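All protein chains but one are shown in place.
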Amino acid sequence: MSENYSNSFLREVEERVEEGHWVKMCMQCGVCAGSCPFGPHWAHPPQEIFMMIRAGKREEVLTSDSMWMCTSCYNCVVRCPRKLPITHIMHGLANYAHRLGIAPKGQPTEHFATLFWNNLAETGRVNELKLSLGIYFRDGFSQGIKNAMAMQSVGLGMLKAKRLNPFELFAPHGVKDKSGFHAMLKKAREIEDRRKPIA
Amino acid sequence: MAKKTYSFYPGCSSQTKASSFNYLTSTKSMCNLLDIELKEVPDWNCCGASIGYAEGGELPRITLSARNIALSEQANPGMDMVATCAACWLSTRESKERMDHNTQMRNDANEALKEAGLVYQGTQNVRHMAEVLVEDLGFDELKKGVKNPLRDLKIAGYVGCQTNRPFGLAGESFENPVYLDNIIEAMGGEAVPYDQKVTCCGGALAFSEPEKSQKQIKDIIESAYDHGAEMIVTPCPLCQANVEIYQGEINKRYGTKFNIPVAYYSQLITVAYGGSAQDAGLDSQLIRATKLEEIAKK
Amino acid sequence: MADQKVAAYICQGCGLGDRLDTAALAGVAKKEGKAALVKEHEFLCNADGVKMIRDDIANEGVTHVMIGACSRRAKTEAFGFTDVAVARANLREGVIWTQPDNDESRETTQEMAEDYIRMGCAEAKKMMLPMGNPAAATERRLLVVGGGVSGMTAALEASRAGYQVVLVEKSGQLGGWAGKLHKRTPAKSPFQSPQDTPVAEMAAAIEADANIKVYLNAITSKIQGAPGRFEAEISVESGVTVTEKAGAIVQATGFSLYDANNLPELGYGKSANVVDQAGLETLATAAKGSPIKRPSDGGEVRKVVFVQCAGQRDDSGKHLAYCSGSCCSTSVKQAMYFKDANPDIDTVVIYTDLRMPGNGEDFYRSGQDKGVIFTKGKVSSVEAAGNQCKVNFHDLILNDQTAIANADLVVLATGQVPNSGVDIDSKLKAEIAAAAGDNSLLEAYNASQAEGSVKPVSMLNLNYRQGPDVPQLKYGFTDSHFICFPYETRRTGIYSAGPVRRPMDMAQAMEDATGATMKAIQAIENAGLGRAAHPRSGDLSYPIFRKEGCTQCKRCTVECPFGAIDEDEQRFPVFNESRCRRCGTCMGACPVRVISFENYSVDTVGSQLKAVDVPDEFSEKPRVLILACENDAYPALDMAAMNRNVYSAFVRVIPVRCLGSVNTIWINDALSNGYDGVMMLGCKHGDDYQCHFVKGSELAGIRMSKIGDTLKQMGLEEERVATFEVAITDIERVPQLINDYMAKIQEIGMSPMKGF
Partner (left out) sequence: MTDIIATNQTILVVGGGISGMTAALEAAECGKDVVLVEKNPALGGRVSQLYRYFPKLCHPVCGLEINLRRLKQNPRIRVLTMAEVTEITGSEGSYSATVKISPRYVNENCTACGDCSGAVDTEVADEFNYRLGKVRAAYLPHKMAYPQRYVIDPSIIGTADAEKAKAACKYGAIDLGMQEEVVKFQAGAIIWATGWKPYDAAKIQPYGYDRYSNVITSVEFERLADIHGPTGGKILRPSDGKEAKNIAFIQCAGSRDENHLRHCSRICCMASLKQTNYVREAYGDEGKSTIYYIDIRAIDRFEDFYQKVQKDPTVTFIKSKVAKAVQDEKTGDVILHGVNTEGYHRYATPHDLVVLAVGMEPSVRGANIPAEIVADSSGFIEADPANHALFGAGCASNPLDVNRAVQSATASALRAIQVVNRVARVEG
């Protein structure tokens, strides 16, 4: 109670969350909340999250499912009368929660986004087959088979349409300068951790 | 018109036998027909897409784009860098803006890039192929080369999100961009007005939140059908894949009978310019664009 | 009177020649109107027509001109002869544009036109060319009461325009409320940070200005006179009283902060750490640039909560009902006192609607940028707990009953209460009611005065019949009721400025004071020329009073909406011409008809209505007199005519300055002359009155409510006199009202008074 409506969480967000310094500029008009295509699925729409941050509701915000609902459509961004980069703030908050390890357990988008990044980071390019298999098998082998079977027609169709390559598993696309690429990402991560340390 | 040359960033989905292989095929054909030369950025990497945020964070994501731009600047100096994928364009352009407006960000990115022996200079414009068509050629110019006008073909131009927001094409509105409609009309087709032109297809969360994103797709397709569209055309590979691939799923979930082809503007142009169905990559459609194929046969 | 020569001119343009027998009209003017000179012209308003009239004035000795053409509102410049009295007979809008162009209507249309010619001639004959107020006086100094930012602005601006100023300030120094501020809210781009107040600079400029004479520790203990000749007794604390003359007055007596002691539930008085906005300014000024300390123990301030609308926007009737308009920006400014010094101090502004209009949005953004937290919420209570306070509130966004438990300082944004002195209207209202026979209000008023309760102190001490201060509009503010005319207080030559007029911030007060000074200077200039002030600005007529007939009934002195009439020792009215607005309310009020204007009198109207030819009761041609407010009802009739909205040919319209000027003798005369009815069209009255003379239409309503008895005596139905509220936009409604009224007259039948 003593820390509510104080600077502490707001300051934390400003320092450690992508574009977090914008949070204080929200004027609670709610246009973002109404503009989101996944709006009804947000327990707390962006404008409310901004208010919660200012009210010091750290736990509620960071453990929330809401930011993970962002589809990166930028509707909110272009309508915001204060020009807040809301999409990025939502990404930033989700990323922060992820790094702190307090995102909701089993959050599917967190899982997919992590897979996606690791997938691209490995070779420098996305391996679509591995990515989709990764999704299907997230809940274990048997569920994975089930999921894959359910999506079989889609997969087969893509295969027939030459838009899915079974050999991606063995000879994936990728950058040639893998070592440079990996070193670059490692460095970037290092700087990022320095700039935005986790508490 | 003199030949135009661009530094080309195809992106992961536009690789051989990747999910938007047909985009790549048709883009290449289209550019041939329009006398556009594309010089691929050597050794490009994934843009990170927006979904990369959770694990990737801010700087690593920006660094990915910085590397691509740096490679482009190095290999194809003096050219604009052009992407066909909406997400690639957006990520790259956004990263460029961040680095250009924030010195610390630029220095940090360059510090990381140094590990790969590269440097970001910020000398190139980052553009989408649609910008090239609209701004560098123009609708009148596009109209000139039409050999097989897409007569009687009613098409819903589905612009979606990322070529439209937050940057969009110059002079276009976020709520009702018309460039895609204009391209359709320039090719002799009929652009149907409908109210879901810029609705998000939920593509970024298609895997993680399938029910929610499929609801988005359902609304889009329904509106297109309601307004008489026979086909949907898009500038975005994620939109294309998402709207095309899940029609069967949606039919199961909602009892609908969707079966509408979803193509790229590059496929339309290729066909209208006299290219074959194969040139246009129409053989790679999950839902065959039969009317377009017929026109291509002429 | 001897050399009066009336000339009548009848226009044939705009279809008048086609629709009317103008030769017959000329005949009427000659025979019945007794015009010495009658001319027809095919296009009277063009250069040739106007020249013809001018020549007649120059060569033929014409002194009174009757123009039978269009409405008096049209071609005003062409027919604006300033050296003769001019009457206009409205044949175009008043007759041919409102009557159908067909054979059946030809006769009644012509009759209508002939009546207007008769009326015009009759009016012209009774008019005199106004010669200007003989009591004009030319004192050009400005008296400014109040030495805050508004008063100082008024003084400096007047001096810059070349006028001398006497500035009276009740305290020992200039600056007022603004002088107590640490900083002010920004008034210039980029509207981001608090600025220094201009007080020191202005005070120095005043001191250095030879045109401005300052009295400190002084009040105006008595003010008498009128624009151009005010005399103010200025009493200085030392006991000295001096008299200063002034041509006009700016009242800039400012505001007091609403007493936060009325807000114990918000912790005021219970904790030293709960202050009002003035309290915070005091703390900030006392800190002299070092951190503001917690009042209770001098401890460090880490968290400040600002409670907006404290005791304001209150619908319970306990506190101020209004919004003071400036407190939101003040709180943002005060939060910046902390944030600019140390960004780690938490500042929370709890508001329901943040009201920072215009560029205030930039200041709001700047506050957010500096880290001030804004939250939409309603504070229910503030509890003191040791050296901290707990602010209980409902966060309306998060829908959370919550609290901030560790506030080191709580600032209550209480509002502005005007220093406007005595509310003179309650007594006046009682007196008007008493004059109308209802003494209850007056008795209640007297009782309230007798109780010996605390009475407000007058700000101006005007030695006026109607009371010592400027009438208040609402909540004690002396604002104008007129949206288009914000400076029109009901005391000519006295203009209020700054927060005494309406709640406002410093930038607005300075702008307001500049405007008020403009009006004051204008009042000085016009008083010197004997001309009326707004809304009949430029009018050279003035009330002429025939003392020998006066019965000392006091109606005029009580009813004058502008308090222009005082009373002498014998209770005869004393007209202060330069306080008069020429509305004629006194003329309408006078039961013995001893008040008139040169160009507008009981006779100018009375003779018109009597000039009308009233057909006998078997003619099936009733006559209804319409007395129409010249500012709203009459233009509405004109515009109805432009739309060719038809109304009855049996009405005859006379524009009046205000229904307040309608003397009941006109009604009596009309009815005894055989008119079948009288319609009075005036402006809306009540809270949102639209009468330009404030109370004219209301007073007319009161007077007419008593006409029933007269009608009864005459054996007439009550419906024969009717009053309607009409707006200038009623272009369809007014013709409808007329036609409905004619139907009613038809129903009750012709007046039995005809032919007497």
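Each chain gets a letter, A, B and C, in the order it is written, and its residues are counted from 1.
Keep this in mind: a contact is a pair of C-beta atoms (placed from the backbone, for glycine too) under 8 Å apart; a residue touches a chain by one contact, two chains touch by 3 or more.
These figures come from a predicted structure and were not determined experimentally.
A.B. asks: Could you run through the displayed chains and say which ones the absent chain touches?
C.D. replies: A, B, C
A.B. asks: From the list C:A321, C:C553 or C:L711, which touches the chain that is not on show?
C.D. replies: C:A321
A.B. asks: Return the single residue from C:M127, C:M356, C:V417 or C:I667 that touches the missing chain.
C.D. replies: C:M356
A.B. asks: Which one touches the absent chain: C:P100, C:G132, C:P468 or C:P486?
C.D. replies: Considering all chains, including the one not shown, the answer is C:P486.
A.B. asks: Given that one chain is not shown, which residue among C:H64, C:R140, C:R465 or C:H692 touches it?
C.D. replies: Only one of C:H64, C:R140, C:R465 or C:H692 touches the chain omitted from view, namely C:H692.
A.B. asks: Tell me, which residues in subunit C touch the chain that this view leaves out?
C.D. replies: 13-15, 43, 45-46, 70, 73-77, 80, 157, 160-162, 188-191, 313, 315, 321-325, 353-362, 376, 396-399, 474-475, 477, 479, 481-487, 502-504, 508, 511-512, 514-515, 517-519, 521-522, 525-526, 534-535, 537-538, 631-632, 635, 639, 642-643, 684, 688, 690, 692, 727-729, 731-732
A.B. asks: Which parts of subunit A are in contact with the chain that was left out?
C.D. replies: Residues of subunit A in touch with the missing chain: 27-31, 33-35, 39-40, 44-45, 47-48, 75, 78-79, 81-83.
A.B. asks: In terms of residues, what is the contact footprint of the unshown chain on subunit B?
C.D. replies: 173-176, 195
The rule is short, and it goes like this: only the chains that are shown with their structure count from here on.
A.B. asks: Report the topology of the inter-chain touch graph, choosing from line, ring, star, complete and other.
C.D. replies: Shape of the chain contacts: a line, open at both ends.
A.B. asks: Would you kindly tell me how far, in whole Å, the mean C-alpha position of subunit C lies from that of subunit A?
C.D. replies: 64
A.B. asks: Going by the contact rule already set, what residues in subunit C reach two or more other chains?
C.D. replies: Not one residue in subunit C touches at least two other chains.
A.B. asks: Subunit B: which residues touch two or more other chains?
C.D. replies: As it turns out, subunit B has no residue touching two or more other chains.
A.B. asks: Which residues of subunit A touch subunit C in their complex?
C.D. replies: Subunit A residues touching subunit C: 1-2, 4-7, 10, 24-25, 27-28, 47-48, 51-52, 54-55, 57, 82.
A.B. asks: Would you tell me which residues of subunit C are touching subunit A in their complex?
C.D. replies: Listed in rising order, the residues of subunit C that touch subunit A are 303, 343-344, 346, 348, 364-365, 368-369, 371, 373-376, 395, 397-398, 400, 402-406.
A.B. asks: If you look only at subunit A, which of its residues touch subunit B in the complex?
C.D. replies: It is residues 18, 37-38, 41, 69-75, 77-79, 87, 91-92, 94-95, 98-99, 108-114, 116-118, 120-121, 124-126, 128, 131-132, 135, 153-154, 157-158, 161-165, 168, 173, 175-177, 180-181, 183-189, 191-192, 195-196 of subunit A that touch subunit B.
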